[in-house]
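Here is the structure we will look at, set down as structure tokens.
Of the protein chains in this complex, all but one are displayed in their positions.
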Amino acid sequence: MLRIAKLPIAVFALFIIIFPWIAHQIPTIEHYPDIMVFAGIYCLITIGLSLLMGYAGQISLGQAAFFGIGAYISGILTANYGMNAWACMVIGMAVAAAVAALVGTPSLKLKGHYLAMATLAFGIIIFIIFNEEIEWTGGPDGMSGIPGLSLLGFEFDSVESYYYLVWGFVLVAFIFTVNVIQSGTGRALRAIHASEPAASAMGVDVSKFKIIIFVYSAVLGSLAGSLYAHYLNFINPSTFDLFFSIKLLIMIALGGMHNIWGAIIGACLITFLSYEWLHYFEEFEVIVYGAILLFVTVLLPDGLAGVPGIVKGWFRR
Amino acid sequence: MSADIEENVLELQGVVMTFGGLMVLNNLNFKVRRGTIKAIIGPNGAGKTTLFNVITGSFSPTEGTVMFKGRPIQDLKAHKIAYQGISRTFQTVELFGNMTVLENVMLGCHTRVRTSFMASGLVLPQSRRKEKRIRESALKILKFIGLADKFKDSADSLPLGEQKLLEIGRALASEPELICLDEPAAGLNETETHLASSLIKAINAKGTTVLLVEHDMKVVMNISDEILVLNYGQKIAEGPPEDVRNNPGVIDAYLGGVA
Partner (left out) sequence: MEKITLASQLLQYLITGLTVGSVYAMVAVGFNIIYNVTEIINFAQGEFVMLGGLTMVSLHVAMGLPIILAFPVTIVLVTVIGILIDRFAICPIRRPSVLTLIIATIAVSIIIKGTASFIWGKNPFDLPAFSGRNPINILGAVVQPQYFWVIGFLVITAIALSIFFDRTIIGKAMRACADNANAASLVGINVKKMILLSFALSAAIGAVAGIAITPISLMEYDRGAMLAVKGFGAVILGGLGSFPGAILGGLIIGSIESFGAGLVHSGYKDAFALIVLLVILFFKPSGLLGNIEISRIKRF
């Protein structure tokens, strides 16, 4: 049985809870909770993407689009129309779900290269729309004045409060996804990955499952986008470009896409790399990402999450 | 009419299948009686696997109807046909290699429980109960096919003979009324072949109708109630084993060298 151990999840949750306190004690990492907010936001996207790519075996190079859809819908509706931010978040998720169903239905009939290119093209088209519909999106200059979040009078205006909000969402999404993986749905997804003809001969509605997962990953992406917009109070299209979709790919490849933990590990590592550790490299940053991606693909096909298995293998020998 | 439906679980009428101008199945008519074992034989390229793919919904036939329990199914997709009560195995083993033996059979139970994405994510008690139920019935099937002690192994790691058995087990898990076995004995040694034959008989004894494609004549003559002989996509003979064995047309086209 595919079982995902509960203990690491509890340890991880505990760590997330006390991390701001730890960071507060050590001056050199005092600002880490801020970076962890972004890491958490990216985790939401990679959790969905890991389920889609690692478990169901369907590649998507257009996830940045859903992230952008959430961010822009939240941004436009709250900043320009003064709507309730939580309602906008839900609207964003609904729109992302609708777009994913619309694009996913024909796309997910495609395989391999075709699916990769279709999702890539979709992502770029959405990116062009963000740039061109200046009236709505502010064009390449972006849009500012997006309000922060508040709930029942409580303002999520400190880094710490936003940290707990984001990671609360991440934890819920993570546990939900773990449950899905361990259920009949997860089994059906892995069956699709292994053999579509056999899965459908056993009664699995292959296209339905693929679309459900694609929609789920889009909804999580949109939620992440909304959280991003309300945290930064400013968005511009370059956040949602092709390179971001590839960065997401790097995250799950580095973490290991056949393991849901890989989504968390990869998102956190790459976020810290790009916001902190590689900050000084500037021009080199992209090369380093490429090198990481190539290294992982060639030498570490199961990502960092696969390392314990490799080490175990050494001891067994 | 209703007696006929009871009698014949599967009935093909005028089935034609063409691929880009090439006629692979040519006006095929035959019936499979409930509770019997029917074998389809014929030389390579006779259209046997294509016939299976048409019955199980991988392809829709170019012309003709496929009736299952008196209802047309030729336009249904593969997964819908599985829900109707037809299950299958593949000529080249198509197991879920990344999953365990038990999980493979549990996936076979897919048609028997409703899988809802939300219910799985929220771990509603009902979905937990369902999981438990299909786990138990999958273990029962593993016992029946003799792989109970290997339930934890990954399907990839089994030898071919056991992979073939596991595939049959997975097909049984949906509790089908008709099971289509595509060369269940191909690549097996004598002991394994014997095991597979007795398993097929045991499945049939439980009331499941069996349709099989097989090259091993010993198996075919031994276990089938009726044999259908295909050549170039056409039926050239049909009947009980002893009739087919003595049919001059068949001997000519196919058994010539063997018999």
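Going in written order, the chains are labelled A and B, and every chain counts its residues from 1.
Simple rule for what comes next: contacts are C-beta pairs under 8 Å (C-beta built on N, C-alpha and C of every residue); 3 or more make two chains touch, one makes a residue touch a chain.
From a predicted model like this one, the values you see are computed outputs, not experimental measurements.
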item	value
Candidates A:Ile47, A:Met143 or A:Ile246 - the one touching the absent chain	A:Ile246
Full-complex contact with the absent chain, from A:Gly145, A:Gly290 or A:Pro308	A:Gly290
Contact residue for the chain not shown (choose from A:Gly57, A:Gly92 or A:Gly184)	A:Gly57
Absent-chain interface as seen on subunit A, which is shown	53, 57, 59, 61, 106-107, 110-114, 116-118, 120-122, 124-125, 128-129, 131-132, 242-243, 246, 249, 253, 283-291, 293-294, 297-299, 301
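The rule is simple: only the chains that are shown with their structure count from here on.
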item	value
Chain centre separation (subunit A, subunit B; CA means) in Å	42
Subunit B partner contacts - residues on subunit A that touch it in the complex	1-2, 176-177, 179-180, 183-188, 190-191, 193-195, 197-206, 212, 216
Residue ranges of subunit B in contact with subunit A within the complex	56-58, 77-79, 82-83, 87-88, 90, 94-100, 102-103, 106-108, 110-111, 113, 115-117, 119-123, 127, 130-131, 134, 170-171, 173-174
